[in-house]
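One protein chain is absent from this view; the other protein chains keep their places.
Chains: A, B and C, in written order; residue numbering restarts at 1 for each.
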Amino acid sequence: MDLSTRIGAVTLANPVLTASGCGGTGRELAQFTDLARLGAFITCSVMLQPRAGRPTPRLAETPSGVLNAMGLPGPGVDAFLARDLPWLAEQDARVVVSVGGNTLGEFWEVARRLAESPQASAIAAVEVNVACPNAEDRGRMFAASPSAAAEVVRVVRGAIHRDTPVLTKLSPDVTDIATIALACADAGTTGLSLINTMSGLAIDQNTLRPALTGVSGGLSGPALRPVALRCVYQVHAALPEMPIVGGGGVATGRDALEFVVAGACAVSVGTTLLHDPTAPQRITRELEEALAAHGITRLADAVGLAHRATAALPPQIVLGPQEPIKELR
Amino acid sequence: MDLSTRIGAVTLANPVLTASGCGGTGRELAQFTDLARLGAFITCSVMLQPRAGRPTPRLAETPSGVLNAMGLPGPGVDAFLARDLPWLAEQDARVVVSVGGNTLGEFWEVARRLAESPQASAIAAVEVNVACPNAEDRGRMFAASPSAAAEVVRVVRGAIHRDTPVLTKLSPDVTDIATIALACADAGTTGLSLINTMSGLAIDQNTLRPALTGVSGGLSGPALRPVALRCVYQVHAALPEMPIVGGGGVATGRDALEFVVAGACAVSVGTTLLHDPTAPQRITRELEEALAAHGITRLADAVGLAHRATAALPPQIVLGPQEPIKELR
Amino acid sequence: MLTVRQVAAYHAMTLVAPAVAERFRPGQFLAVAVGGEHTSLLARRCFPVYEVKSDYGGTVEFVFEAGDPGAEWLASRRSRDSLDVLGPLGRPFPLPRDPASCLLVGGAHGSSGLFSLADALRRRDCQVHFVLGAPRAHEVFGARSAQRIGESATVVTRDGSLGVTGTIPDVLPRVIEETSADVVYAAGPTALLGSVASVSAALGIPCQVSVGEWLADTAACGIGTCLSCVLPLIGDDGHTRMVRACTEGPVLRGERVRWSDLGTIPLDALGGPRAPQAPLEAAP
Partner (left out) sequence: MLTVRQVAAYHAMTLVAPAVAERFRPGQFLAVAVGGEHTSLLARRCFPVYEVKSDYGGTVEFVFEAGDPGAEWLASRRSRDSLDVLGPLGRPFPLPRDPASCLLVGGAHGSSGLFSLADALRRRDCQVHFVLGAPRAHEVFGARSAQRIGESATVVTRDGSLGVTGTIPDVLPRVIEETSADVVYAAGPTALLGSVASVSAALGIPCQVSVGEWLADTAACGIGTCLSCVLPLIGDDGHTRMVRACTEGPVLRGERVRWSDLGTIPLDALGGPRAPQAPLEAAP
């Protein structure tokens, strides 16, 4: 079984990645999952400065999902480069660094420090979290507008070494995700990461107030899966050559296969790690089994299969003349 | 306990409604739930012509939700007026008629026939399903654009008797639902119904093709609840006086209370009816208990409570000076 | 819940459910919620009833196949667990007014829905014959009971591991002739039902089919509200309507189902793209 997958100039040994913000620094997960055997480890979104994030409660449980409003906590790019990236590199993990920012300038500065760091060679790819709020546009997220998202892509693309793939991670909270995807493609993104969380709210039954200090939060987990699959399907239809990392509620190898046939060449596992930190290995094995059960020997052959007419076509509206049915009694 | 609630000129005895398309014609549900004891029964979206809908499979199960792409099946407005509405009226059910259309003209014609029917007096309110695809705009749903949604509201409002409340039912699949809500308010809607389903996709594991003949479908059920609550909270914040029927994954009285405190004056129960057709009575009873447990005796007092500072405030970022903590060792 | 036991390739679950047992008529089904109180699986699973008994005030048994997560959850229940079940639901098998020779045709565990019918027919002094089939021996359900109860019982497996080698449609014309069947009742996989219906129709014999597999694959509510389980059926007026397998069925007149149009909306169906646009009165 050939599970390898390509994103721009980079080839990953398998398509199962950990989603940004869900694998900690890697140290915590490493007790349960061999990081070297992941397709890649996507880091928490790295911001310019250290950030404590929002006060608790910043995570709430919802049916088949969780809501989070963490506030992008993290040590900042310098500490990340000094402490976390070298450790990940030592584990032989392929590292995708997620970058965040509240202004275009912040995105640029983070990307520049990554590119200029002595650790830069340990970075397999960069993921751009455009779901960050834009401080220069009253906190509206960059991902809500094609032009704002594209600007971020241009800035990061310009700062990062040209061989390093740039993945842009889009938000589903838009009227038409394909338009945003097209704008990011024009701006030079190597691939897309679909999708970030979806805006939601939970109420605390005791206080009858929003459960999260952030009031609204991002919904993730299996609840979100149908929406994520739709986004991947829709964007793959619009941009068939664009590498897509699909994710949102991946919990099993069958889920991963669904993302692949919808158009993803890799998948990310996020919320499932909170529930089952050993999941990546299991998902990789199950994906391999599911592909084999369909007689597929190369992952690449399965990418986008749901868009192609196959032998086993689902029922369609019959448009030809009908076989006449006689009334027998 | 006073559970009554007002939408424009109409008062409902309690706030628990069945969601459009989830209670059949009423006849099926009546075996399990006393329709006369519902806040109101919302009908399937009534279209101008009889429609068979889409071929099966048109419903698929997803984690804590279902996806449907029914294709708005129904007997058409004339048969509805001849057969279904009189039957509902006979059961003493308060009836909210959901109207759909693929063009502005169709919306107008359906609304006109309702208003001019001898049965018009049996209509407590009209709900406008603007999530219908607009045949005159390449199938983009009316609800995706403030102006298109507002046009539908104007057309239906103009055709319906002025004392009959018009509820406009919005889709969450937009970048900013508050903008759409404001446009509908300007167009004269009496209230809003929040939310319709969210676009999603499921893959059939056997064929590796989209599970639904409609390719994508609408996600409903508890999976959607955080998104629905966020929409209600957001729109209530923008339009505090606007009556809102909140729904999306309501399964218990606690869920109903969450919608109420987020800003809804009534709730609709949809997917839960598929799972538990006796749910409305239970939810009404549980809501009553939950209100009582919070010492609330009038439903109206709970509407929007989550927006107001209460005694039991959730933790906030402390902005005042900190009590100095001495290092003791 | 009383017991769940393995029967051949299937599981048989017995529930204490007096209200269901009391009102049950052969051909009806149950709609079962799966996954427990905190389940993420919202569609009810629909299963034809195998048997009702008067023990414990009234018990109901049904037979199912593991495979989907919901069925696997059911298979792992233990005695004293409780289940959320609606039933009995749907249109039962119509019974002949006068004694008649009845041929009961069951594919795979579809046959489980035929034994209560056999009892009812025998109480009306009907002759009951069985044809049971499945790909392999262990997928045949109820061969021994059929042999015990039936005037005759023909078993067919594709690989010959039990009874005749072949498929049910291969042997059907011969068995209809040998048993002088006045009416055919069939239950099981949809493709089989289509064949049985067309063989019966060709021989001019009334045929009632129970679309159990269709219900298993498409039903979500079981009570007629969700419109997920529709199939095209020709009404008394000759017009085709999309009807609900759970409510207008699961038992349908075989020749009225437009078998080759399943999974489509026939163009001439009421509300279809080329159908008369005026509403027709409801007819089954």
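Note that contacts are C-beta pairs under 8 Å (C-beta built on N, C-alpha and C of every residue); 3 or more make two chains touch, one makes a residue touch a chain.
Being a predicted model, the structure only gives us computed values, none of them experimental.
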Partner chains on view for the chain not depicted: A, B, C
Per the touch definition above, residue among A:S45, A:S64, A:S117 or A:Q234 touching the missing chain: A:S64
Of B:P15, B:G39, B:P63 or B:P243, the one touching the omitted chain in the full complex: B:P63
Hidden-chain contact residue, picked from the options A:G8, A:G24, A:P86 or A:P133: A:G24
Residues of chain A in contact with the chain not shown: 22-24, 27-29, 31-32, 49-59, 61, 63-66, 68, 70, 73-76, 78-79, 82-83, 213, 221-222, 271, 273-277
Contact set of chain C toward the excluded chain (per top definition): 34-41, 69-70, 73, 78
Where the unshown chain meets chain B, residue by residue: 63-64, 222, 314-319, 322-323, 325, 327-329
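Note that only the chains that are shown with their structure count from here on.
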Gap in Å, rounded to a whole number, between the CA centres of chain C and chain A: 45
Length of the line joining the C-alpha centres of chain B and chain C, rounded to whole Å: 36
Chain C: positions in contact with at least two other chains: 40, 262-265
Chain A residues counted as touching two or more neighbouring chains: 63-64, 222, 314-317
